[in-house]
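I have a structure here, written as structure tokens, and I will follow up with some questions on it.
All protein chains but one are shown in place.
Letters A and B name the chains as they come in the text, with residue numbers starting at 1 for each one.
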Amino acid sequence: MAAATTPVLNASPATGLHSFVRRLRSGDEIAHLVTLCVASAVIVITSLIVYELWLNSSLTRHKFGWHFLFTRVWDPIAEQFGALPFIYGTIVTATVALLIAVPLGIGAAIFLAELAPPTLSDGLTFVIDLLAAVPSVIYGLLGIFILVPLLRQYVEPFLMGALGFLPLFRGPAYGVGFLAAGVILAVMVIPFIISVSREVLLSVPRDQREAALALGATRWETTWKVVVPFARTGILGSIFLALARALGETMAVTMVIGNTPHVSASLLASGYTIAAVIANEFSEATSNMHLNALMELALVLFLLTFTLNGLARIMIVLTSQRGSGTGDA
Amino acid sequence: MKLRWRKFVSATMLTLTGVCAVISVSLLFFILGYLVYHGGRSLSWDFFTKLPAPVGETGGGMANAIVGSGKLLLLASLIGVPIGFLGGIYLAEFGGTSMAFAVRYTADLLNGVPSIVIGIFAYTVAVLPFKHFSTVAGSLALGVMMIPITMRSTEEFLRAVPRTLREGALALGASKTRTIASVVVPAAYRGIMTAVLLALARVAGETAPLLFTSFNNAFWSPGWGQPAASLPVMIFTYAIAPYDDWHRQAWAAGLVLLGLVLLINVISRLALARGISAPRA
Partner (left out) sequence: MKTVAAWVFCLALAVCACAQTPLLINGAGATFPAPLYSKWFDEYHKGHPNIQINYQPLGSGAGIRQLQAGTVDFGASDLPMSDEQLAESKTKVLHFPTVLGAVVPAYNIPGVSSELKFTPEALAGIFLGTITKWNDPAIAGPNPNIKLPANDIIVIHRSDGSGTTYIWTDYLSKVSGDWKTKVGKGSSVNWPVGLGGKGSEGLSGLVKQTPNCIGYVELTYALQNSIPYGRVRNASGNFVKADLAGVTAAAAATAKDMPKDFRVSITNAPGKTAYPISSFTWLLIPTQFSDSNKRDALKAFIRWMLKDGQKFAEPLSYAKLPKEVIEDESKAVEQIH
């Protein structure tokens, strides 16, 4: 018995340091350290971005405090800066974009997930993913030469004539403005809504659908009353993702929004968004206060997209977990 | 009676969803069609070989912008790909710790940061201290945008490599590093390469971060430390101007840019769809 146990005692692992050196020599610890350092570059870079934005906006943060978010005036000469017109413009254009893109996107996603045969569904999704790859400046190009004249000559006069009693559709038909920016953004975010919604709809377990059909529901009732509510959180997540994308869009928006820092109830009016004003005024902000104000706007935008993205991811994860969780009968 | 109505509603709504899908899909063909029509008419040998003409004069081309974009993307991938690749290896192979969770979460966050904010960051870090607009600064901005995409894709494809491969190597006595380097990465190689190409296509079209980093240049940009012309910035500058000749050139440039981006996307996605090649047992 003693002879059987001794070799085991002798072969037991040495102290921690010994083992560390051994792993180091075999290269594993080095690989671990190297990749860890490189991976943490992401954290370093993101923190640096936040730090730079925070540091470089200190002048305006101290001067205006929270009022910065609620003041309408943007006057570089008098050095009065308020973010309200840009926050308003960003929110309005994103809202218009979602109002157009969400019904279209969810409708298309339902078609692709529930109705289309798999090859057609994959093929169409392929094409729609390509839409997501089109650069922003190309959307801007098409916006200036096709969308804006179209809006100015046909759509906006029609809206003013038919719905002009609403404050939403008053004012001269510029062509450029909130409506143009909203439409362009809608086209840009549709692919995101479709691809994520389609995936969450596909992940809804078959039992749910079959149970509804067995109870006598029509195809549409099954989809709308059973499948979509089940995937509700994930679809909402896709909308949040689309919203985050729309908020940060710069080029296409600045080419069609009219670049005026005004708050206006009418969709036909021209406006400004946070991203667009930074693109236009950053290289020429002639005073430190002006530059700080732009940096503070960038900080606001960063925090907005940060929060939305964070929420979106949680929602999408929740839905897919739910799908796989209740899939087992 | 009620059943007939419900069936009617069902058929109508489902047809509507089909209409939505058709609209969404036709958008791409619409965009492509317009660009091919307007851009195709303006493409010429001059466009690819000449420098821009003075403001208001017709003629000239975008040769320097095409090369400038090429240089920007080359340097951007040299910055973004190694960091993303090694970081992805960390997440896939050494993951599971809270550090890995933090890295993954931050990468997703960085992915969502608007490109103009990244441009500002590159300006404060790479332009101001050196008192120079430069290709390097522009590439830094684009490279930072490539990192999260590359990292997450690398992680995904490495994770998709079957456990049996890893365990086989380990069983044969290979260290973890050896396993990763000689077995896992080669197995995921094709997926990772296509993901890198997709990331490249994504940043190829970015304009906002270049506005205050690589600036613009009427001439060829020598080396890496001087301002450089790039296709997206030229499209923007020419599109908002009143000159018809500039508009034509903007369409042509748009066609070239879109063609390049779509080509990369189509090839990459087709390659991915056919599946990642796993070594035969």
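Just so we're on the same page, contacts are C-beta pairs under 8 Å (C-beta built on N, C-alpha and C of every residue); 3 or more make two chains touch, one makes a residue touch a chain.
On a predicted model such as this, the values are computed, not experimentally measured, just so you know.
Screening A:175, A:191 or A:248 for touch with the missing chain picks out A:175.
Summarising the interface, subunit A meets the missing chain with residues 73-78, 148-149, 152, 172, 174-176, 254, 258-260, 270, 280-281, 283-286. Contact residues of subunit B toward the unshown chain are 53-57, 67, 70-71, 73-74, 77, 127-128, 131-133, 193, 197, 215-224, 226-227, 237, 240-243.
Everything that follows uses one rule, which is that only the chains that are shown with their structure count from here on.
Subunit B meets subunit A in the complex at residues 6-7, 9-11, 13-14, 16-21, 23-25, 27-28, 31, 34-35, 38, 82-83, 86-87, 89-91, 93-94, 99-100, 102-103, 106-118, 120-121, 123-125, 144, 147-148, 151, 175-178, 180, 201-202, 204-208, 211-212, 232, 235-236, 239-240, 247, 250-251, 254, 257-258, 261-262, 265-266, 269, 273.
The touching residues of subunit A, when paired with subunit B in their complex, are 26-28, 30-32, 34-36, 38-43, 45-46, 48-49, 52-53, 56, 103-108, 110-112, 114-116, 122, 124, 126-131, 133-138, 140-142, 144-146, 187, 190-191, 194, 218-221, 223-224, 244, 247-251, 255, 275, 278-279, 282-283, 295, 298, 301-302, 305-306, 308-310, 313.
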